[in-house]
Every structure is written in C-alpha cells, then in structure tokens.
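What follows is part of the complex, with its chains left where they were.
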Amino acid sequence: MLNLPKIQPGHNVLVRQPNGDVRSIKVDRDSIVTVGRLGSFYANELIGQPYGFSYEMVNKQLKILPVRTLEEVEDTDATNELINDGEFVQPLTLDEIQTLKQSGVHASEIIKRQIEQHANYSLKTEYSKDKYKKRKEAKYSKSFITIEPTMHNVCDYWFNKDQNRIRDIRPDTLSQMLAMANVLPGGRYLAVDDASGLVAAAILERMGGSGTLLTVCDTDSPPAYPVVANMNFPTEMVQSVLKSLNWATSEQHYVSVHAPVEIPADEIRSDRQKTRLRKRKVAHELLENTREELFAGEFEALMVASQYEPSGIIDRLVPYLAGSASIVVHSPHSQPLVDLQNKLRNAPGFLGPSLTEGWLRKYQVLPGRTHPTMNSSGSGGYILHVIKVYDDPTASSVIISRSKKPKTDTEQTLDSSEATPPSLRPSSP
Amino acid sequence: MWSKAREIAAGDTVILWLTRDALQPLIIEPGKEFNSKFGSYRHADLVGIPFGSKVGSRTGNGFIHVLRPTPELWTIALPHRTQILYLADIAFITSYLNIKNGSQVVEAGTGSGSFSHSVMRSIGASGHLWSYEFHETRANKARQEFQRHGLSDRVTLTHRNVCKDGFTVTDTADALFLDLPAPWDAIEHAKKALRKDRIARICCFSPCIEQVLRTVSALNDSGFTDITMYETLLRPYDIQQTSSLPTIGEISDKLKQSEIRREEKRLKQIASGHRGGTDSKSPANGNSQKNVSASGGGYE
C-alpha cells in the first residue's frame, strides 16, 4: 500500500506512557532513545515499524505487547463498606519495592505481590480493584505505545503540552477551521500562522503536496514552524508547496534593499564574493516570484491565527482572495473577533460574518463506568468566518422591503449604502 | 468536483445566498429564470460573472449573492432527505478519522450526502469513497447528485443494508463511518472492510446514549482498541451588550424630583382640604401608585 506510514529514521515519534502522558521522541538511526524516566531503547528497534503498537522496554530492546481491549468488570456484591478510610495504603514498603525492582522482577509481579499483601483487597468492589490494578500498572510498567502523527494527534499533543504556543487551537477547532476554509488538495491558500505552524501543517496535510500555501510571517527569515516537524512530512510535500513572505516583503510598495548589486567584474575579488552575489540574486528572485504570486491574487481561502490585530491583516490580504473565498480568523480571546465582526458587518465585500466557539467533551468509556472526563480544557478559542464577495453598489439601494423583514439577518443589506472605511474595501473584480 | 474556474459557466452548480437562513443550490441553464421574493434573475445573466458576485435583480427589487459551492454551503443549502450532520460533527469526524488526500473511506448510510461531499473534498482525486444507503430512493437521488457534481469517479454508491449484507470491499478502508440506527449490527462487517496492515479507524455516530454504549460494547467485542466517545458543538458567540449601565445616582435624582412634584400636589390638596374632581383617581397617600421606573425596568 502506498500510504502505509512506517517509522523512518529521523522521525519525531509521539509515544504514550502508561500514565497517559505523551512525549515526542526523535528516532535517529543507531541512536539510543530515552522515554522520560521509563527507560531507553535502541532506536533501530522502532525504525520500519508501523504505528500503534505497544512495546515494553527490556534490556534496551522492544518487546511487542498484546493489544488490550476493555475488560468487562463483574459487578459483585462487595462494597467498600468495611474498608476504613486512609487504611488502604501501600502494603509493600518503598524499600521492598526498590529491592524487587533492582532484582529485575517484572512489573506485573510487583503488582501481584502488592495485592497479595493488601489486607483489604478482597473486601473492595471489583471496580475499586480494577482501578487499583491500573494505577499500579501505570506506575511500574516500562511500556509505551507509538501514536500515529495524524494532524489530530499532533494538535492534541501540542494542546496538552503547551496550548499557548498553538494559540489555544484544539483539535476540534482546527478541524472546523479547515472545513470552513474548504481546504482541498491542489488549492491555493493564504495563511498567517503565529501558532507554531499548526495551521500551516494542517493546510499542508490537506493539500497533499500539490497547490500553493503562501504564509505571511513576522520574521526576517522563513518562519520556524515546529509543529510541522511532528508531522514527518516527506520533504517534497512541503518544499513544492510552502512559500513565505513577511509583513514588510508582502507590502505592494515594498522595495527590497538587497536587490542584486551590480559590481563591475573586475572589482570582484574572490570566489567567496561571487558566491555571495549569486546567492543574493537567487534569494531576490525567489522573493520577487513569491511577491508576484501573492499579487496575482485569486487565492481560495485565507486562514489567520495571529498575535496581530486582525482587521489590519484582513485589509492587507483580502485583496488577493478570489470571489467566494472563505476568510477564517481564529483567536484565543473573543474581543478582537467581536470587534472585527462589527467592522465587517459595515463593510461591503464581506458576506455573512459569523463568530463561533467550539465545545468539546470527551468521555471515559469503560464498561459500566462511562462518564465525561472532567478536565474540560476550557476554550479552544473563537473562530470568525466570512465570505469574500464582489460588491455591486447599484444593487443595494432598492432593498428596503427586505431589510424590514424581521429575523432576516443580512447585515450587508442594511449598511452597504453607508460610508465604510476604505481600508476594509476589498479589491473589485 | 465543482467548478474551479473564476467565472460561472453554463452547467455549473452555484449556491445562491438569499439571506443567511435562505441558501439554495442552482444549476445554471441559460434560458431559464430564477424567481423568488428576492427578485428575478436570468440564468444567462449569471454566465461569465465571477463566483462571489452580488447580483441585482432584473426587476430592480432585490439582490442575491452567487457563490461557489463548498461542502459546507452545500450542507446548509441541500435538499434534506434525512437528519444531517452539521459542520462541527463533520469536521471533527474527518479529523479524528484522519481523512485526508488519498484516503480510502467507507460510509453508511449516505443519507442526504452531507458527509459524503465533505469526505470527497478532503480525499481529493486520489482517494475513494464507498457509500452505502439502505433506502433505495435516497440512494438514487444521491447518485444523481454525485454525478451532477462531477464526483462519480471518487465514489461508489451502493444500495444495500450493510447491517444485513455487509460491505462490498474488504481490507480496504483507512476510515469507516457509520451513521445508522443500530451501528452495532454493522461492526463485524466493518471490521472486514477496514485494512489490516496499518491503523484504521472507525467512527459511529449516535444521538442516544444507549446506542453509544451498545456500540462501544460491540466494538470492544470485535477487538477494537482506544475506544473513546466525544461530543462536539459549534456555538454561535453572542455578542454582549457593552453599553454603559445607568447608575443608582441617576435614578436617585429622578426619584427625588418626582417626589417633590408629588409633594407640591399633595400639599395643595391638604391645604385646600377638598377633593378636586380631577384628583379622584390620583392617590394622595405616601405611596403613589405611579411608578417612576427607569429604562428597561418595566414592571407590569
């Protein structure tokens, strides 16, 4: 099969530890990889493996563990009625456990001994026993599971690791942004990604290696998009598609100060100088080509997840969008988007601005014990969506009959004859 | 899929945006007219203008916006044959099932084709969708629609009850989606349709908790792992009133002025010692029945 994803040398692999924590490990050929405090193993053991297996580390080698399904826990008559609070304590001393560990006893054996020594164990309900066993396993097992770097999993990993760096974009929020922007293979997209490359990575994956993604960043150099590294994209899937400008070079009146310097041939003193001049020329041409690509316009969508004031971004980039293109702006806070929505409502050329907040709830699914997980991770941020249209001022004056209708929510209609800030006027066809 | 050209051409499917709550698909057939309470439009007049144009009515009483179809617009505008999935669910399922360029996807049932369109957008020309619908009329309508939207090469639509008869593919699907009243009856069949050489994913969508629990149980019995359940919503964010609130100082002043006015009247009454005709319905004791009520209060 073509798209069978296997772990390749140099990949960043997400692994889930028995306690549920997810880490990113680098699998370089012939290296030794350490997984937190759990242990370490030879990287080559993992290379060529498909994702999703569970491994135990034994002498730096990996032993595949059998897959586990959920076990039905029998509900017996036992209750915790006779167990005194606070008495359900560690039945082996720390020293005893340490000695067992050092003697190379297997985790499951330590757990078994603890249970045997636990005076009250048989008094507990089956649910309590199950919980106890699981807790102990998480503590002593030297195992991990490899997680396929799907966009969903990578976003989830970053959200849990450091949600500020991805501007609070949760997997559900990201998926909504992609849907609203109608990202498809081979399309042409504009993006502003101050979210560590999460948005760029998601667009790149959807594009599948064809089309154009032009990002505008706030750095001199091409932007660092660390999230993209977790996706382990083949190089060509990124290089042929991704181009970047910054907020200076994307200005129409920008004049590069490092245009090629014409130095008389006799003044070129060294090969080194020659190389520099050539590189400079290449860089300049690349920049000019990218600028031309931007200015050619007709992009199919604009996605924004930026630390900068959004309406300025819209002003700058909307002229390069095709008619009917979607504009999708994310923010961790509602206020900037409330302000933006108010502006767009009164500007021609923008159809149906909507502001939404995603809501997500995960449930623990265990037989007989299904319940929502309570780590409700707060907000995944807010999304403003609006469609770029070509205004026709002559069509807007005769609509009084419509705008009087209750509940007909066409803001464009109501205000299109009013004066609007020219800064929000998109380019006309 | 739908036209990617800048301008609208004859035969294109477009989405007419009449109002936020009134969207409508239309196939451009020059010679025809589109009439609604938002005005009258000749199809021919739409040919050659760019997608995304605002168009004034021929008769001068209204306008519409003519948009390029997307699966999201289609979902809002489509003729609903069944309860459909909306953006939040579609987006989340697509993400969780890792449906992307080149994916091999199976779905049952087709329903109104809302999820189908979104999947075919995401998988591109190199992916494929096998879609199953047990209701014959719905299956035929969806087939026509897919054809009209230029999607026939991306989708294989089969009229079939997958709970009874299973799927037509084996060891093929990267992702499988069940939107059925009794998904548990299709789980064993689904297992056969999913590919075995890598992680493959299944999602079962159910409105009721009992259905979910029964499905979880069936998935577990069939050897699926990492079973989780999610709920997701897209909530419109209500903009909050930001106008400044009146202060108690303001209302206090109003109350005092009103009291002075009433007092003047009252003293006049006491002094005169007789009851004026016009005062008969105006209460004269300390507690007037006439409320000074501030804006927005409005007790009845």
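For clarity, chains are labelled A and B in written order, and residue numbers in each chain start from 1.
As a convention for this text, a contact is a pair of C-beta atoms (placed from the backbone, for glycine too) under 8 Å apart; a residue touches a chain by one contact, two chains touch by 3 or more.
Just so it is clear, the model here is predicted, and its values are computed rather than measured.
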Legend entry - Whole-file subunit formula (labels as shown): A x2, B x2
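Just so it is clear, only the chains that are shown with their structure count from here on.
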Legend entry - Length of the line joining the C-alpha centres of subunit A and subunit B, rounded to whole Å: 25
Inset, instruction - Show which residues of subunit A lie in contact with subunit B when the two form their complex. - result: 1-5, 50-52, 67-70, 148, 150-152, 171-172, 174-176, 178-180, 182, 184-186, 205-209, 298, 322-326, 334, 337-338, 341-342, 351-352, 354-363, 365, 367, 370, 382, 387-392, 394-396, 398-399, 401-402, 407-410, 412-413, 429
Inset, instruction - Using the touch rule from the top, collect the residues of subunit B that touch subunit A in their complex. - result: 1, 6, 17, 19-21, 38, 50-57, 60-63, 65, 67-68, 70-72, 87-88, 90-92, 94-96, 98, 100-102, 118, 121-122, 124-126, 174, 195, 197-199, 212-213, 216-217, 220, 223-225, 227-237, 239
